[in-house]
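Below: the structure, in structure tokens.
A single protein chain has been omitted from the complex, and every remaining protein chain is retained in its original position.
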Amino acid sequence: MTKKTMIKVGIVGGTGYTGVELLRLLAQHPQVQVQTVTSRTKVGTQVADLFPNLRGHFDLTFTEPTPENFTDCELIFFATPNGTAMQSVPSLLKTGKKIIDLSADFRLKEVAIWEQWYGMEHTCPHLLEEAVYGLPEINRAKIAKARLVANPGCYPTAVQLGFLPLLEAGIIDPQHLIADAKSGVSGAGRKANVATLMAEAGENFKAYNVSRHRHWPEICQGLNAYTEKPVNLTFVPHLVPMIRGIEATLYANTMRNINLEEIQTLFTQRYQNEPFVDVLPAQSHPETRNVRGANMCQLAIHRPHNTIVILSVIDNLVKGAAGQAIQNMNIMCGLPETSGLTGAALLP
Amino acid sequence: MTKKTMIKVGIVGGTGYTGVELLRLLAQHPQVQVQTVTSRTKVGTQVADLFPNLRGHFDLTFTEPTPENFTDCELIFFATPNGTAMQSVPSLLKTGKKIIDLSADFRLKEVAIWEQWYGMEHTCPHLLEEAVYGLPEINRAKIAKARLVANPGCYPTAVQLGFLPLLEAGIIDPQHLIADAKSGVSGAGRKANVATLMAEAGENFKAYNVSRHRHWPEICQGLNAYTEKPVNLTFVPHLVPMIRGIEATLYANTMRNINLEEIQTLFTQRYQNEPFVDVLPAQSHPETRNVRGANMCQLAIHRPHNTIVILSVIDNLVKGAAGQAIQNMNIMCGLPETSGLTGAALLP
Amino acid sequence: MTKKTMIKVGIVGGTGYTGVELLRLLAQHPQVQVQTVTSRTKVGTQVADLFPNLRGHFDLTFTEPTPENFTDCELIFFATPNGTAMQSVPSLLKTGKKIIDLSADFRLKEVAIWEQWYGMEHTCPHLLEEAVYGLPEINRAKIAKARLVANPGCYPTAVQLGFLPLLEAGIIDPQHLIADAKSGVSGAGRKANVATLMAEAGENFKAYNVSRHRHWPEICQGLNAYTEKPVNLTFVPHLVPMIRGIEATLYANTMRNINLEEIQTLFTQRYQNEPFVDVLPAQSHPETRNVRGANMCQLAIHRPHNTIVILSVIDNLVKGAAGQAIQNMNIMCGLPETSGLTGAALLP
Partner (left out) sequence: MTKKTMIKVGIVGGTGYTGVELLRLLAQHPQVQVQTVTSRTKVGTQVADLFPNLRGHFDLTFTEPTPENFTDCELIFFATPNGTAMQSVPSLLKTGKKIIDLSADFRLKEVAIWEQWYGMEHTCPHLLEEAVYGLPEINRAKIAKARLVANPGCYPTAVQLGFLPLLEAGIIDPQHLIADAKSGVSGAGRKANVATLMAEAGENFKAYNVSRHRHWPEICQGLNAYTEKPVNLTFVPHLVPMIRGIEATLYANTMRNINLEEIQTLFTQRYQNEPFVDVLPAQSHPETRNVRGANMCQLAIHRPHNTIVILSVIDNLVKGAAGQAIQNMNIMCGLPETSGLTGAALLP
């Protein structure tokens, strides 16, 4: 292989599911080297001791998230709980680092709304405007020039990619949008918690946080960019007894005459150059396993009884988190957008 | 225990999941004795050899479904594939048997619609009018006098019980009903099939048959009884990687001013005397495991952003099949409606 | 129903899985009334709010575990973490209560061994001798007269019932016993814990605590009662991605000529009067679901290549915990041993 410059990156908060998924994907990335992985609670532990799937792939130890540990890093991923990245990002930006925050700290533009939904004071509201919302399918050019990218939430990725072409084309009534979304349990993170014990979440299905989910304002903000009046979205998340995967079933009413073929064409054209959005033939039924472990959103369009029904599936940890973050990194660093993200999904 | 007359019943087609669930529940029924269980393919096999959970509960062998095997039976359950019950029901009715058909043969009133959706000729269309749709919460009096009860489908039970109070009260717009329903894999039955192998359906989630599901006309027929114009229902079923349970998330728009408290009161009053419909406090999130193995529908009402959201859970094999059939049997035979159906759900 | 005296019982620590399972089973018990359920952390909470499967079955609130709350109780179940029961049992015994401890506090006879394995000082070692080990299949007569019963662990129940007839008959070499045991995740209890999150334990299988599991000394103590020299047992527990169920595959070498039929007869005769041990035909393969929710141990005997292989399945929460506790209660209180325990297992 011809010699090429390796980009060095760091990961803050590498002990959760988005952390281990970043590491799994970056292990295959031909132009990136992970220099530093931090964890306050696991300082000194070998990464591969915590995550034995990474044995032989990394010879790295968790360190403290001190600035000097990132000296050589061109870009830093934050895979931390909400409220952590905003503490360190301002100073890291000053040292010239590029930042991709996988938490929610920089996703909302209005600080008041952020503080209302996240229940804490934002410590660097001035960065909210600068931060670019990292959905490449709408913000690719801005991401390419960004210092700070707010990586989208998992539900918001699946829902926005499904509604986007319809809103852009002005076909549907933004006052009556419904997103019935379902997620595997890894979305709740790797933290001790009774509700996501296997004995609680296994062999069970439930809706939760009906329209009180923090991803609701994020989705609304994204969709509002394409409508005159703010959208009225009903968003109901559900917990599925599986580990990975999000399926969102989206319902909308058309505002003018349009048939299924035209809608199908609209989607196909909208995403024809997108490497990570795959529009299936009309009336397909995408399954979450089709994209397990892969940075891909599969969409299918139905139109029973005049309602438009969009089915959207992603892997919440990949296109819904770590994979999309690497896609953003590729764009920010001038690498081929698909670099390190070409693996096929694991089926079965 | 004081001596009481035991009612003798028979089961046609006892090798599927509704069959074994009928047997499990009837094993606890204090006033019913299972006399006959038939299966063309398992003649001579001990019931407890096929279903080892029934060891010690039944000393019964599968027999041929010949009339003489039902001589002593007052009532016969059909737990057969669609198209089977209609072959035998007319002659059995003539011998004075009461019939509860758990298949779809007698659920639809219009033969043309039935034949369109089930893809075969109906052999006794004259019985469609007589057959009583066995949803006790709307048809109790008719069921009590019926010779032939069509036991409702699983999705239709969950969806109708959720929409019913709203349509009866004329609160919602019947032209924009959405039922986003999710079912465990036992709904597909106990038959060799690639799509419901664990390696296909496990760790996976998908929508299927978007508004082309046979339960759609059944639900519409049921709901239409409460509206002037036919309802316009969008029904999207999904397959959940679990064995038992249905959750239906129902969306409707109000046609007049009404607040959440009023809707909650409406539901509470509508179902206050129903032993098997349990209205949870407003804004609860019912889980399918709450009713696993139990003949119960749990409902909860939400109202985010002016959309009414009803959450409805049942065990598809119990309130969605065998349990409801026994409830109907109790009503038809003059037994206490809850007899044999008082077990608490298995959690976890 | 003829009037009969209801026995009043209490449950200390009712918020875990053995607690909710005791409540589920006692809800069906015709001669028992649950008077009190305690939980220090949930005082004032309705039992049915924590466990919605119990809605309509209990109108009880969690209370403090103070003596006066048990005044009317004839018998008290401890469903508490290890180390709790021993604090209160001595004083409760003095007030004449019968006690069944589902934790490990009174299972081992030798205080030194107990303290070594449980890592704390035993506060009432004088009761260890009095306490009766509550495996009815070996200790029925003692249990009937006991004030204090130590309910066996889940693995020990499955393993002992499998080895017992062979050791009693002196057929196998006690120096080479192997128990390869597998348990569902509910065995780890209902407590916040990363290792039993669904995202950790789902779609995964592993051995754990190879012969360092606390059930090892308990099993050895039980088996040693039937051998001259202490047994040498290798015990390897495994975690299965399911909620309920234990399967133990037991390996032993014969010390004298005996064929499979003779071993089968030995088991059949040993357990012929036991209501909750079911010896399957030789060479059967019992499944954990055969006993899901039921107080039953199913056993099957194989003999490939001169090794005796015993397969033993139980529901860890029923015959391995709450069901066996109720069986012990029935024996202690002079009720029919099967009272309240006749439900068939939930399959599928």
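In order of appearance the chains are A, B and C, and numbering begins at 1 in each one.
FYI, contacts are C-beta pairs under 8 Å (C-beta built on N, C-alpha and C of every residue); 3 or more make two chains touch, one makes a residue touch a chain.
The structure presented is a predicted model; accordingly, all values stated were derived computationally and were not measured.
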item	value
Of C:Ile243, C:Ile263, C:Leu299 or C:Leu317, the one touching the omitted chain in the full complex	C:Ile243
Identified contact with the non-displayed chain, of A:Leu54, A:Ala85 or A:Ala201	A:Leu54
Residue among A:Leu233, A:Val291 or A:Leu335 touching the omitted chain	A:Val291
Selected from C:Met120, C:Ala141, C:Val210 or C:Met255 as touching the chain missing from the view	C:Val210
Where the missing chain touches chain A, by residue	1-2, 17, 20, 23-24, 27-28, 51-57, 186, 190, 202-203, 243-244, 278, 280, 286-287, 289-294, 298, 342-348
Missing-chain contacts mapped onto chain C	176, 178, 180, 182, 184, 199-200, 202-208, 210-212, 232-236, 238, 240-245, 247, 249, 251, 253, 283, 285-289, 292, 302, 304-307, 309, 311, 313, 348
Where the unshown chain meets chain B, residue by residue	17, 184-186, 188, 190-194, 196-203, 241-243
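Throughout what follows, only the chains that are shown with their structure count from here on.
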item	value
Distance between chain centroids, defined by C-alpha means - chain A, chain C (Å)	45
Approximate Å spacing (C-alpha centroids) for the pair chain B, chain C	36
Multi-partner residues of chain B (each touching 2 or more other chains)	202-203, 243-244, 286-287, 289, 292, 348
